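Shown below is the structure under consideration.
For this view, one protein chain was removed and the others were kept in their places.
Coming up: subunit A.
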Amino acid sequence: MTATATRAGLTLSGVTLRYGAGDTLVTALDGVDLTVGPGEVVAVAGPSGSGKSSLLAVAGALIAPTEGTVAVGGADVTAATPARRTALRRAGIGYVFQSANLLPSLTARDQLLLIAHLAGRVTREDRDRADGLLDAVGMTAKASRRPHELSGGERQRVGIARALMNRPALLLADEPTAALDQHRARDVVALLAGQARDRGTATVLVTHDEGLLGAADRVVRIRDGRMN
């Protein structure tokens, strides 16, 4: 909240998202305003179906809002073309998914290097950065393991390291602890929040687990697409 709007990791103003038409019209988000500053960790809590994932989809440049504006890292993405969105996701946004969502054929290290590869050639610097991130999440010893050889918590650690690989202005975490037990869930969220603060990355953590909200700097609640 200390950051100005232009430097903000994420700014949503008056964002409304509707699906369908006529009788099947669904309002997933209804006039949402949210600003997340660099290094700030905001938890978004709410029951399932409240619009949490829609919020992530809009903030993550996966879909365009019906109304309102979205800016990531100071760049307005509201009316961006699909190709521009793809480029923006690659350059400015990091995702941590439910149950990690790693690619089964890649080792932990390659999960990170893929991000560099999507942006072009993999350089020496990219390799160093990948190793540094794996070290930061405590996965150096298992860098050459594939997902099926890792535990749920370890997978999510790799997922966090991957999300930070492209030096994102915005980190989005979608129920990152859904597949973990309480103890591991706390560790993972602490790691996520700690990394985000250290690196000055604006972070949105979506969760329905009230026990994890303490790790956030700020908690916003969402219900029926409205924020309060």
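Quick note on the criterion: a residue touches a chain if its C-beta (ideal position, glycine included) is under 8 Å from a C-beta of that chain, and two chains touch if they have at least 3 such contacts; residues count from 1.
We adopt the following convention: contacts and distances are computed from a predicted model.
Its record in UniProt calls the unshown chain "ABC transporter permease", which is the match among "Phosphoribosylformylglycinamidine synthase subunit PurQ", "ABC transporter permease", "Glutamyl-tRNA(Gln) amidotransferase subunit A" or "Pyruvate ferredoxin oxidoreductase". Across the entire complex, the residue among A:Ala80, A:Leu114 or A:Leu213 in touch with the chain not shown is A:Leu114. The omitted chain makes contact with just one of the residues A:Arg89, A:Arg129 or A:Arg157: A:Arg89. The missing chain lies against subunit A, touching residues 19, 28, 48-49, 51-54, 56-57, 60, 62-63, 83, 86-91, 93, 95, 97-98, 101, 103-106, 110, 113-115, 117-119, 122, 146, 162, 166, 174.
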